[in-house]
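Working notes for the structure below.
Every protein chain of the complex appears in place save one, which is left out.
We just call them A and B in the order they show up, numbering each chain from 1.
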Amino acid sequence: MSDGNQPPSSLKVVGTRPIRPDGVDKVTGRAQFGADFHLPGMLTGRIKRSPHAHARIVKIDTSAAEKLPGVKAVVTGADLDVGAGGDIEAGEHAAAMKDVAANCLASGKVFYQGHAVAAVAATSPEIAADALDLIEVIYEVLPHVVDVDEAMAPGAPVLHDDMFTKGVTPKPAKASNVAQKHVMGRGDVAGAFAAAAVVVEGRYTTAAVHQGYIEPHACVAAWGADGQSTIWCSSQGQFLVRAMTARILNMPLSDIKVIPAEIGGGFGGKTTVYLEPVALALSRKCGRPVKLVMSREEVFLASGPTSGSSMDVRLAATKDGKITAAEMTLRYQAGAFAGSPVNLGCMTAFACYDVEHLALVGYDVVSNRPKVAAYRAPGAPMAAFAVESAIDDLARKLKMDPIDLRILNAVKDGAKTVYGATVRYSAFIETLQAVKAHPHYQSKLKAGQARGVAAGFWFNIGGESSAAVHVDEDGGATVVSSNPDIGGSRASMAMMAAETLGLPIERVRCTVADTTSIGFSGSTGGSRVTFATGMAVVEAAQKVVADLKRRAAQTWECDLAHVEWKDGVATCLDPSKDAKPLSLKALAGKSAKTGGPIAAEVSLNAQGAAAGYGVHVCDLEIDPETGRTTILRYTAAQDVGRAIHPAYVEGQLQGGAAQGVGWALNEEYVYNAKGLLDNASFLDYRMPVASDLPMIDTILVEAKPNPRHPYGAKGVGEVPIVPPLAAVANAISAVVGQRMTSLPLSPAKVLAAGKAP
Amino acid sequence: MSGVEYLSPGSVAEAVRALQVDGARVMAGGTDLLVQMRIGRAKPNVVVDLKRIPGIADIREEDGAFIIGAAASGAALGEHEALRKAWPGVVEAANLIGSTQVQGRASLGGNLCNASPAADSVPALIAAGATCVIAGPNGEREALVETIQVAPGKTTLAKGEVLLAFRLPKRTAHAGDAYLRLIPRTEMDIAVVGAGVCVTLDASGKCNAARVSLGAVAPTALLVEAAGAALVGSSFDDAALAKLEAAIAAAARPISDKRGTAEYRTKVAAVLARRAVLIARDRAKA
Partner (left out) sequence: MSRTVVNAVVNGEPVEFLAGGGQSLLDALRDELRLTGSKEGCGTGDCGACSVIVDGRLVCACLMLAPEAEGKRIETIEGLADNGHLHPLQHQFLEHAALQCGFCTPGLLMASKALLDRNPDPTETEVRYWLAGNICRCTGYDKVVRAVMDAAADLRQEGRPK
């Protein structure tokens, strides 16, 4: 394993900004996304969905639909057959398969408007739509609840009568909507608060927000007569789709081949399945391929947003600003089935800071909303909103600079997080200092403008990945990656392979393999691909280099120890040998004589992922008569270890910041009194557009590369969404002179706050 | 959208005939109709596309008045220099509808006849005193824009009638118009509040005529006569503006929905009306 602390000047490819190898397809419209596939005989699938927020399914009658000419298959929850077994690791959430299956097609009850109850496959979109109208579903409508605090209150309608809160002893006698209670902490919180010179506290709420990927879920599933099936889909994990689909349809994994299409955004939301088991079930019934694509409305109704939240936080500090204790209760919406990221919220809430006494309680609460799915640093942004707002309160109270206060409390290497990990290779303090020195932070604000600062943390994970490196006969190389590319990772994989092999980047191509063509891998998520799959790529390339050296030694008949590999060329260090240098091209050209094809595949479980820290600064102004916010200037700084391809790392910071700004200002799910979603479209689910944002400056802090990665990389994709909520809220709070505690900070809320005494 | 027939008549008479069939819907730019068809709110049997009728998208001047074909796109309005100079408020209102892509298709006719309470161009047209030229089975008629919308989604157009054009009256000297709207983002939102204003000044700069119209604060766009009256005879001083705002607050009767609360809309309506008045006045002076 090479040392991640190579000085950048010795690197030829890593750290540069080549054109990504898959780029031309994407700018010419050639790249194939999930809905772009056509197969002979392909049918159109459509899904019938519940119009009610909460109901018992009394009866489903599909007979009329089945008789409609052109309809080839109809399925309901009864056609799914979840095999034995418990959870499957799904990105950063374990998924209870029964729940996933019931979410794909309802079983017994519907838990949210839009919950799928049946599906059809027909010879045209028009016939499929007509068939849906012919499916008769009789519901017994039940009382519903959508708010997290209301769902926890006694007397709330209970969604699952077999839900007895886990993590509570003794086990509750009555079923409730609290799936689980998480508790973590250390030290003597009560004592610390009693002794504190300063205490700040607040209650904070955030609304459910959607990942907002522009590409709706889409797949094509083709069942073979012998049961061997193929699925093309846009997904963050082809192995995950295979595992979940196989489990839900009770099939062996080897009977499903999943081919990952290009994916039009995921952000965690595509680390589960909604359509694939349904499409395959339809295909199984009629023997023809079925294409199933969600409309945008279906995406909002039936795919997982992240949790809305309600949180209480208290900080205790000395008069000099040292935070001695913190207490926090987090209540997160899981949607219809258990599994909000509240435990991750607890783990990350104070991970930036060295706080001796901590008490965190998290509640995972179900309600009549779509089942939540991962969204970029799941659980962390909400918790950081509360904590970073409280720290802002502390800075105001003590009249301290917000960055200095954070530097004082920043976690350092060797410290232990509340969840027991030891902090290593952290450049959080360097990141804070870089922000402090930056022209943005140094610049003066004009009248009516305000500045907000906030920090954020994300673990980043390693995990299982596979990669292969094949040397072509003409001396180029192909990298085969196990992971769908959601942010430009093919470029980084090719770059790391090129660096290791000593080839120019133009000679290295990277493809994403299907489930039959590469070893197993965990999903693309958790900010792990550049780290873990990159590690597999580099190890495979190193194996190739070792093999090339062996072949050179064989050719020269010299000792292997005398062979040096540099810049794509083997040189013999033994002066006694008449040995001209051998390029990769030369060795590749005669590979048959030296042992056969030159290739290596590596599967590993990458350890040693390093956490990331971000610090954001946001300048904005408010129209005092309407409460409308204009973002004036934004800078995102992050501890990235080493930026393999700096432009794509910058892109992660900018994209995450933009999502966070939307989360802070305008994005939310709006439900009416019947528990029905009022804003299931991009018109009224308001994501930032180009004119809403300024340029987003970035600071890539490479002070502490991760030595556990061959090129020092840390995961970067998720940290950027964690600070912006509080960065924006802290600035608005400064302008209106009042702590803003409830997201989104729509103009009406801001106007009302500004006017309050 | 199964079984929809698409018709593209080449004359007004043909269009009027086609629209007398049950389940026939008219289409200009289609930026409202196609959305409603997509979400199942509109289920026409026949779509009658007006755009091949000669002149239906033309913009022309007639003795100082402007005749704007009902299907002229927002983009075309924005590119018409003379129209922009004469009626900047009408043009800027039309140009706020949707995105650049929507602007390539959206029309004043569609915006009015779709009859959304929040339609952007309607308050500006009302403030301008615009009229509509309507053709139907019984011939042609003309009506003030403010008489067209009756309720969300409903107009006073009878079956078989089609809006052909808008007529903007000849501009008087020292007149100016303006339209402002409040949306949470910078673009792409339906107006939470809209305010269209047209003012005329006398030689000394005092207001001698004013029309103030609000959008998104009632089931239809409103012509707030008391607001206009508050300005007449004034030099747009603080007292007159305060009267204006009070008149707005009294006239606005918005609902609370996913785009804004009634309270917020009422507050902001007054703010926007005042700001639009001052812009219109500055344009009148120039």
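The rule we apply is simple: contacts are C-beta pairs under 8 Å (C-beta built on N, C-alpha and C of every residue); 3 or more make two chains touch, one makes a residue touch a chain.
What you see is a predicted model, and the numbers here were worked out from it, not measured in a lab.
The chain not shown here is touched by just one of A:Glu126, A:Asp255 or A:Asp472, and that residue is A:Glu126. Among the residues B:Ser99, B:Thr156, B:Ser235 or B:Ser256, only B:Ser99 touches the chain that is left out of the figure. Only one of A:Ala96, A:Val110, A:Leu159 or A:Ile263 touches the absent chain when the whole complex is considered: A:Ile263.
Although one chain is hidden here, its contacts on subunit B can still be listed: residues 1-6, 8, 27, 29-31, 34-35, 37-39, 44, 47, 49, 51, 73, 75, 98-102, 104-105, 186-188. Residues touching the missing chain, restricted to subunit A, are 17, 19-20, 23-33, 35-36, 38, 125-126, 211-216, 262-267, 293, 295-296, 486-488, 645, 647-648, 650-651, 654-659, 681-683, 687-691, 693, 695-696 (touch as defined at the top).
Convention: only the chains that are shown with their structure count from here on.
Residues 126-127, 129-130, 297, 625-626, 628, 665-666, 670, 678-679, 682-684, 686, 688-689, 691-692, 746-748, 751 of subunit A are the ones touching subunit B in the complex.
Those residues of subunit B whose C-beta lies close enough to touch subunit A in the complex are 1-3, 39, 182, 184-190, 192, 257-261, 264, 267-268, 271.
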